[in-house]
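All protein chains but one are shown in place.
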Amino acid sequence: MIAELAVTVDVDGEAGLPDGGRGYEHRLSSRSERTYGIARGLPRILAVLAEFEVTATFYVPGITAQRHPDEIREIVELGHELGHHGHSHRRPDTLSAGDQRDEIELGSAALAEHGSAPLGYRAPGWELTDTTLGLLAEHGFLYDSSLMGDDRPYTVAVGDRSLVELPVHWSLDDAPYFSAHADPAGLLAVWSRELELAAAERRPLTLTLHPEILGRPHRADVLRRILERASALGLRSVTHAALASATRPRPAAP
Amino acid sequence: MIAELAVTVDVDGEAGLPDGGRGYEHRLSSRSERTYGIARGLPRILAVLAEFEVTATFYVPGITAQRHPDEIREIVELGHELGHHGHSHRRPDTLSAGDQRDEIELGSAALAEHGSAPLGYRAPGWELTDTTLGLLAEHGFLYDSSLMGDDRPYTVAVGDRSLVELPVHWSLDDAPYFSAHADPAGLLAVWSRELELAAAERRPLTLTLHPEILGRPHRADVLRRILERASALGLRSVTHAALASATRPRPAAP
Amino acid sequence: MIAELAVTVDVDGEAGLPDGGRGYEHRLSSRSERTYGIARGLPRILAVLAEFEVTATFYVPGITAQRHPDEIREIVELGHELGHHGHSHRRPDTLSAGDQRDEIELGSAALAEHGSAPLGYRAPGWELTDTTLGLLAEHGFLYDSSLMGDDRPYTVAVGDRSLVELPVHWSLDDAPYFSAHADPAGLLAVWSRELELAAAERRPLTLTLHPEILGRPHRADVLRRILERASALGLRSVTHAALASATRPRPAAP
Partner (left out) sequence: MIAELAVTVDVDGEAGLPDGGRGYEHRLSSRSERTYGIARGLPRILAVLAEFEVTATFYVPGITAQRHPDEIREIVELGHELGHHGHSHRRPDTLSAGDQRDEIELGSAALAEHGSAPLGYRAPGWELTDTTLGLLAEHGFLYDSSLMGDDRPYTVAVGDRSLVELPVHWSLDDAPYFSAHADPAGLLAVWSRELELAAAERRPLTLTLHPEILGRPHRADVLRRILERASALGLRSVTHAALASATRPRPAAP
């Protein structure tokens, strides 16, 4: 395995508000921060990706794909991968088994409008259960990207099948850097160092972005500096589908 | 449209405490931090604005205008614009439709004591509802400045009328930078970069200040450095009224 | 009035835990962090003050003076001022009028064991009420240091008497800088700039320290750098009693 950079973008839209946006139906300003992500943050991020010829993976909840079909279509037309991100963006561990099944099936149906079935899944809030994993195996998913059990891809056994896991971590997600204060210098320092270490250790690295967060003007500019650094280090960009396909079976370490 | 800087100041006074100050009637220290904003923070900010010949927009809740008429009068006499900021500074989404109507009408009456009717509105806590927008259209407001749906001015349809929206964002408000820690370096870095990007992209930029926050001695000094940078970049200062008047109809993007 | 630096130290001890330590009776580690303040933080701070020949004001709750009489005696013997800081370190706005009276009288009695009656008062949590101010006037206090209504000393009318107010602010208190993260660079930057502005504006400045916070090794070192800067700026150190005695009547601004 060699060092590769997988840029992933969670396009949550209005469903990214707490509990999928329940209770926020009439809070227009909170909702508008989310539509900014779709209207302005997403184009800013797509432009920076194009500048560096990076093909990325976009995780999209079903109802967001239904609300904003034009924007999702553009993502696909630019050659990026779509991943399953639930339907209503509610955390699987808060749902019954039946509701979890609905989430998988409704989300898949919504993405099917934009082409073939998604190969991969990422749980809203990155929190899934054994029930979720069983549903992914049953529905033929190739990979998941919600767990944090390693800093290299690994396989998760689900009954007699297995899923490739493309692990994530909060330090490689943009959101925690902007919850308490707004200076992007922390993100730039940490992500730059993680890129250097992934290159030195010859392992792939997944970064997670949100259009309403890293798509703000001064932060998209920071993404540009991250991709410049990745390019200088010789990291090749890769979608999650390609990364999962190239992953040989290897169980989690402990 | 060209790059312009709209400095806006939310003069909340004691009404800026949570829920409009309910429960804080006897908490004299919390209240005094707010009166500092009126007594010392506001003059510090006015002095820095005068130094750079910047005309700004001051959003003032009705009861704050009634409590501190001399200070509000001075703002007007210096040529700045007054905007509507509710009456009691309670968040519209927490109020009944009837209470929302009272807020608009009482707030307008309080500002009318200082001259003509305000052309613009900003919701307390930047959180409004469809009911609020309907009231603004009914009362003939030209613009609102509470939503985050774009980084350029846009229009919002309200029935068969429309409002100009002059969008805001938490990263362009002083408060989040000082909730968790107190070093103004983060604000200086982000706002400077946003000024550069607004100039490069030829779009107007709205910054939001609070007298009790950015009016502290060391922070007013940071405002000076922000305005120096804006001046060096050739950004012209503009009130929200002027900016809204110059905005041609353009619906929100998504 | 000229630029002077008033260093104040809130020696809360175990009473500085939430609600005066109620519910913490058996939590030995939380309590030990507080005794560290008495045992090690206080000597470190006293040593730095001595190094710069700074005479300071120490606000001490009554029960802390009773629990740690030797340490409080040393503060007095070194020539520093003792101020009233309540008895049990519960916030006045959470107490009945009767309990507030007990707090003032018990706290005064405890400090009386160490010499004359305190001239000044500082409310636990910096939150007081009209009842508190009335008790201070009734008991003949010269000054209070709990409000934030100005950045210069002012007078507060209480019935037909008045109190000198020596105002404080969270940005001039050590605690907020260490709640979310632990790098003292933010405090050093802000306090240094505030010293420069106080000198330039020829006004006194009050800083507030806590032994268990700024008495940690690396932070006491930051205090040293603050006092070096004050000395280089020509700021003379002053106790709150001296500062209040020199304050001419001037009401709060707004």
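The letters A, B and C name the chains in turn, as written, and every chain counts its residues from 1.
One rule holds in what follows: contacts are C-beta pairs under 8 Å (C-beta built on N, C-alpha and C of every residue); 3 or more make two chains touch, one makes a residue touch a chain.
All figures in this text were calculated on a predicted structure; none of them were measured in a lab.
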Touching partners, among the displayed chains, of the absent chain: A, C
Selected from A:28, A:166 or A:187 as touching the chain missing from the view: A:187
Contact partner of the left-out chain, one of A:72, A:104, A:119 or A:147: A:147
Absent-chain contact - pick from A:7, A:38, A:104 or A:128: A:128
Contact set of subunit C toward the excluded chain (per top definition): 26-30, 32-33, 35-36, 38-40, 68, 71, 178, 180-185, 216-218, 221
Subunit A residues that touch the omitted chain in the full complex: 93, 123, 126-130, 132-133, 146-151, 167, 169-171, 176-177, 179-181, 185-187, 189-190, 193-194, 197-198, 201, 252-254
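By our rule, only the chains that are shown with their structure count from here on.
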Co-neighbours of subunit B and subunit A - touch as defined: none
Numbers and ranges of subunit B residues touching at least 2 other chains: 180-181, 185
